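Presented below is the structure to which this report refers.
All protein chains but one are shown in place.
Per-chain numbering from 1; labels A and B assigned in written order.
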Amino acid sequence: MRGSDYLVKRIAFAVMTIFVAVTINFFLFRVLPGDAVSNVARVPSATPELRHALRVQFGLDKSIWQQYLIYLGQLARGNLGISFSNQQPVVDNLRTAFANTLPMVAVGTLIAIVVGILTGVLSAVRRHTVSDHLSTNLAIAFYAFPTQFLGMMLLILFAGVLPSAGMSDPFALGDVPLGEHLADLARHMVLPAATLALTLYGENTLIVRSAMLETLGEDHVLTARAKGLSRRAIVRKHALRNAMLPTVTMIGLSLGSIVSGAILIEVIFSWPGIGSALYQAVLHRDYPMLQGGFLVITVAVILLNLVADLAYFRLDPRITS
Amino acid sequence: MSTSVAKVDVAEVEVQEGLWAAIRGVLRERTAMVGLTILTLFVLMAIFAPLLSPYDVHQASCTVFEPPSRQHWLGCDDGGVDMLSLVITGGRISMIVGFAATLVAMTIGGGVGLVSGYFGGWVDTVLMRITDYFLVIPDLVLMIVISAVWGPSLSHVVIVIGILLWTGTARVIRAQVKSVRERVYVKRAQAIGAGNWRIIVRHVLPQVGPLLIANTVLTIAVAIFDETALAFLGLSDPTATTWGTVMEHAFDRTAVSAGAWWAIVPAGVAVALVIMGCYLFGQSIEDALNPRLKVAHLSPRSWRLRSLVGRGPDAL
Partner (left out) sequence: MTLLDVRDLNVWFDLSGDREFHAVKDVGLSLEPGQRLGLVGESGSGKTTTALAVMGLLPSSASASGQVAIRGKDLMPGGEDGFRAHRWTDVAMVFQGAMNAFNPVRTVGWQIAEPMQAHGTASGAAARTRVGELLELVGIPAAAAGRYPHEFSGGMRQRAAIAMALACDPKILLADEPTTALDVMVQAQILELLTRLCSELDLALLLVTHDLAVVAQTCDEVAVMYGGEVVERGPIDQLFHSAAHPYTRALFAATPDLYGGPAGGSGASAEAADSSTLLAVQGLSTSYQSRHTLTDRIARRPRRDVQAIDGVSLSVAKGEMLAIVGESGCGKTTTAQSILGMVPTSGGSVLINGVDVTQLSARQMRPLRRHVQMIYQDPYESLDVRFKVRQTVEEPLLVHGIGATRAERAALVRTAMERAELTPPEAFLERYPHQLSGGQRQRVAIAASLVLEPELLLADEPVSMLDVSVRAGVLALLDRLRRGGTMGVVMITHDLSTAAHFADRIAVMYLGRIVEQGTAHDVIHRPQHPYTKALLSIVPRPDPRERSLGTILRGETPDPRNIPSGCRFHPRCPVAEDRCRTTDPVLAPPKHPEPGTVPAHVSACLLA
């Protein structure tokens, strides 16, 4: 395969997957049992006017394929509908939520990746030693604890020490200097980001460790030893570099767990992000929001996957052959 | 092709083991045994839950958020229900949900992997493309959407988890089937005139069996994890007692601000233990099946020098 072929393929795949997600998103809400008609009826406190508005909004009198085309058309114009709960365009709601989610998830994930790579590599290089056993067992434990459990534990442990809900101090009214605002944000972010980092670090450690162990069993490591390289040089120049390949793939595949973690954490810490939005949408049967949230998260994950693919392309010269 | 030579010399004296023999070897490993023991205990607990629960989970037996005591080892929840009974009873349903969802996932994943890997061609292309789509779409989000549309119910949870957790298994099984299919003894069986069915049943399935077991165990962990997540978001049956709903109730009814850690810890630790058991057991099998983990060209310890006591030219 040529290099350009690989890129074209991965991009085409991402586009196709987005299309599939869009389609699933549409049909899930119309075709499956419990379709939109009955769902609309279940909307709490729905006035007849609202119901009518919804019918028009969903175009429920038209055939399913017409509806699908209309939906695609609306989507292309960036219209995800109107939220049931606050009557605002879904896009606007999601934009704010997404902007709130991003820094918290980015910080947590980054910490988890850095710590995971460090502990995973050390574990593998010191295989079968006490430090390996300790680190691996700790990783398994954090992999095993449910996210909501870790979050609640941190809440109980640090209640009063650190802010436990939201992303800013609700009493800091008026114009707050930017520095103070950021410091406040950082303090609010500690617990949610730490919870996310803790849940993800375990999995990352285990992934990196096994990728490293596989690499250390490859024959070119023996060659490197034969060449008179020091242990440090072998780990740094050969093992680490090669172990990055499976690690990138697996981290790409674990994007799903990042998303699940983020949703649960936002609910626990009342972080006004996309996960909370999704949760509120479920609670209030706010279908346009639910639909929009699913779409935004899925597209984000697909694009991040594409980034992982491109990183792989940079790391592995064999792809171009 | 493995050319690591020090290995070859040793392989001559070490008995070459079959796959099932490798699993027997796994059971001799400490981590696998720990995992299996944990799982067995929890399964027994689930089976004998009604006998083991000290109190009725539908009736209050103490005050709200009563801390652990001699009568109530793990304390009580917001409704004054005994926590130990809740964890034991909840374990039963959580594990049934986890196992049932895994059964659905393994049937789909194993089937897709087998068909895709064995027959190849366009069937493989189509199935793998579908698998890739499912692999990329974030599980929990789709689960939330589906459960939200269908309404909360345990059977929905089982189906939703089941139809979303098969992708990894399908890929792993497909890869293994593909490699088994290329083995010479399968080619030989074809040359003899054996049909596909015979080859699958006699040669392929036994070879992928251990891997399927490992994947099943690892999937159980994820299924139970997802069940608690869905329950936490209120998408499970709110009237059923599961580890997920126990944690959800604790959160909803302000166990956190009350500082009632005993309302959260037991269920959380139970889930963690089951997941740990699954991981230790499943991963041990996978590791044993992975030949690339058997060699280490760089280990913390180097080879040792032996003293020449009793040897040397004189000893000959």
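We adopt the following convention: a contact is a pair of C-beta atoms (placed from the backbone, for glycine too) under 8 Å apart; a residue touches a chain by one contact, two chains touch by 3 or more.
Predicted model only: the values in this text are computed from it and were never measured.
Considering the whole complex, the hidden chain is in touch with A, B.
Only one of A:T23, A:Q66, A:N86 or A:T223 touches the chain withheld from this view, namely A:T223. Within chain A, the residues in touch with the undisplayed chain are 5, 8-9, 218-220, 222-230, 233, 237-238, 241-242, 245, 315-318, 321.
Summarising the interface, chain B meets the missing chain with residues 1-10, 12-20, 183-185, 187-195, 198, 202-203, 206, 295-297, 299-308, 311-313, 316.
Operating definition for what follows: only the chains that are shown with their structure count from here on.
The centroid of the Cα atoms in chain A and the matching centroid in chain B are 22 Å apart. Contact residues of chain B toward chain A in the complex are 2-4, 132-133, 135-142, 144-146, 148-151, 221, 225-226, 228-229, 232-235, 247, 250-251, 255-257, 259, 261, 264-265, 267-269, 271-273, 275-276, 279-280, 283, 287, 290, 292-300. Contact residues on chain A toward chain B in their complex (touch as defined above): 13, 16-17, 20-21, 24-25, 28-29, 32-34, 39, 125-129, 140-141, 143-149, 152-153, 155-156, 159, 206, 210, 213-214, 216-219, 221-222, 225, 231, 234-235, 239, 253, 255-256, 259-260, 263-264, 267-268, 278-279, 281-283, 285, 290-291, 293-294, 297-298, 301-302, 305.
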